[in-house]
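== subunit A ==
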Amino acid sequence: MEAGILTIGALAPILVVLAFILPLLGIFIKRKVFFHAYAVVVTALIAAATTYNLIVVWREGPQLYAFGGWPPPLGISYEVDALGAVLGALTAWVMLFIAIYSCWYMDKETGIPYYYTLLLGLEAGLIGCIYTGDAFNLFVMLEVLSISAYGLVGFHRGRAEAVEAAVKYGIIGAAATTVYFIALVFIYGSYGTLNMADLAIKARVMAVATPFSGGYYGNIAVAAALAVALSLWVFTYKSALFPNHFWLPDAHPEAPTPVSAALSGLVVNIGAYTVMRFLYTMFGSNSVLTVAKYPFRDIILWALLILGIVSGLVGALMMIVQEDIKRLLAYSTVSHVGLVFMGLSLGFSTVPLAATQEALTASLYHLINHSVGKALLFMAAGIFIGIAGTRKLDGLAGSGRKAPLATAAFFIGFLQLMGLPPLGGFFSKFLLYSAFMEAGMPIVAVLVVIISAISVLGYAKAMYSVWFRPPAKEFKNPAGITLPTAVVLFLAVVCVGLGIAAPYLTSALSTTIANSLMGKGVLSYIQAFLKTINYLSPP
Partner candidate 1 sequence: MIDVNAFLFSVLVFSLIMNLGISLYGIFWRPSLVKKIIALTILGDTANVLAIVVGYRAWIAPNRPPIPPVLTTWKPTAADLSKFSSLAVDPLPQALVLTAVVIGLAVTVFLVFLTIQVYRLHGTTDVRKIAKLKG
Partner candidate 2 sequence: MTVSESEVITFIIITLPIYMAAFTLYAVRALKGPTIPDTVLAIDAMTYDLAAFLVVLAIFFRSPILIPTAIVLALWVYALDIYVAKYLESKEMGE
Partner candidate 3 sequence: MADRLVKAVGPAVLAFITYIIFSGSVTPYDLVTATVVAVIVGLLVANLMIHNPRKLLQVQRLGWLIVYAIRYFFIDEVKAHLDVMSRIVRPSMPINPGIVRVPYYVESDYAMTTIANSITNTPGTVVVDLDTERKIFYVHWINVKALEAERTRKEISEVFERFAKRIFD
Partner candidate 4 sequence: MISPETLVFGVLAALGLISMVATFMAVLERDLLKAVLFSAVQSTAYAFMFYILMAPDILLVYVPVAVGLYPAVILFLIKKTERFEGGEEE
């Protein structure tokens, strides 16, 4: 074990530094092509680096990068386990396609350097949130992510709805992250550390003094419960779980279309990922939150399960009554986030570990399917909106006939989210269903099916409008849509691939979950931390 893998540590810092330069270049360079190329090259490099990280982590187990050469609880560390590596690679690759798509979408807009700066900032925030091994650094990265997101949502400054959505999203979001800061104060006050691996040790082994951070202060069970409850409010806000979903249907559609894809496809993942980190890695099933006197963890998980179900139902039902295609897709995000949270809440102390693992696998698999599918749908919808000049489903009627290839991709995306057999969405939903059956909760399992069934109506409405309905007026033949069509077609192929490779993917993702969130995985997460401490401590 040498200095650690540089691509893990340097990724996010280099990304923001590269974003820093853009506005300055914007003063001197007026050609838009330059900025498009810059963004695509940078995101491609990041995608390559995250893939490399994924390979290394897959082969060698969790990797830890200690910034400044300080042993972890003293300094900040990035700790990437299998789950983080998978999600990091997913984020970077989807972001690459979003950047490519932006080349087409943003070409007619002003303020391109600002746009790409914020987009790269968003990516830095996403990668940082996923890779970080420090709870306070997570707060900072959440803010990097959020401020870019607020800025991008309000980017169409002439649209009253966009600015209003951004301000609503921003004010409540800022309050939410402050609440997370308060949760961190509780955590530091009682555990005396902010490192996730260190917290994972201290939350499990009651009488322990870890290197550097020592023991406990005060009543740790109550403090942990308070901290987890407060921080879960924030994470569910970030991923728009009911009842914190109110901002999403306004904010996501009003953003520029590539950003809608990024927000719906990637930003909501962060909430789910951080909840997994908090409830499985740090305060897991054998932690202080589950001791007989304080069964807080089960209560929290039950609450998440119920909220997940409600969220799934509300999203699916609201989808049916939408008249605006981007709003429809936004509500679909609410519904799918509900499904993901249902999966990750199946970690009660009464449920067999195999079922928990299966549910978490389903959650992760569904997260991936949803990211790819939703990014594809938003981008394809952007093409149709470009043709029809409106977002209303009535106005879009028949617009898909002018772009048949994009329409094909669009259909594949819908079928993916709907959960039709050859595609990935089916397998993840089926896995979720069987996990609940295995856990002895058939009612919840049936609810998964019901949510999917309701959402079919909404999807069918959109598909019908775009292709089958006769056009209300004659559309011009679209020009220059080769690039976006290529992007959505490629993503459609990925969707199909996610379905075809389902058996392999299921086992691979199951291994991922086992290697990161289940007992063995948490142990290796902690071991990497202890090994680094030993390596870096003074003699």
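The definition used in the following text is that a contact is a pair of C-beta atoms (placed from the backbone, for glycine too) under 8 Å apart; a residue touches a chain by one contact, two chains touch by 3 or more; residues count from 1.
For anyone wondering why these and not others, all candidates are chains of the complex that A comes from, given by their letters.
Worth saying up front: this structure is predicted, and the values here are computed from it rather than measured.
For subunit A, the touching candidate in this complex, among 1, 2, 3 or 4, is 1. Of all residues in subunit A, only 136, 139-140, 143, 146-147, 150-151, 154, 157-158, 160-161, 163-164, 166-167, 170-172, 174-175, 177-178, 181-182, 184-185, 188-189 touch candidate 1 in the complex they form.
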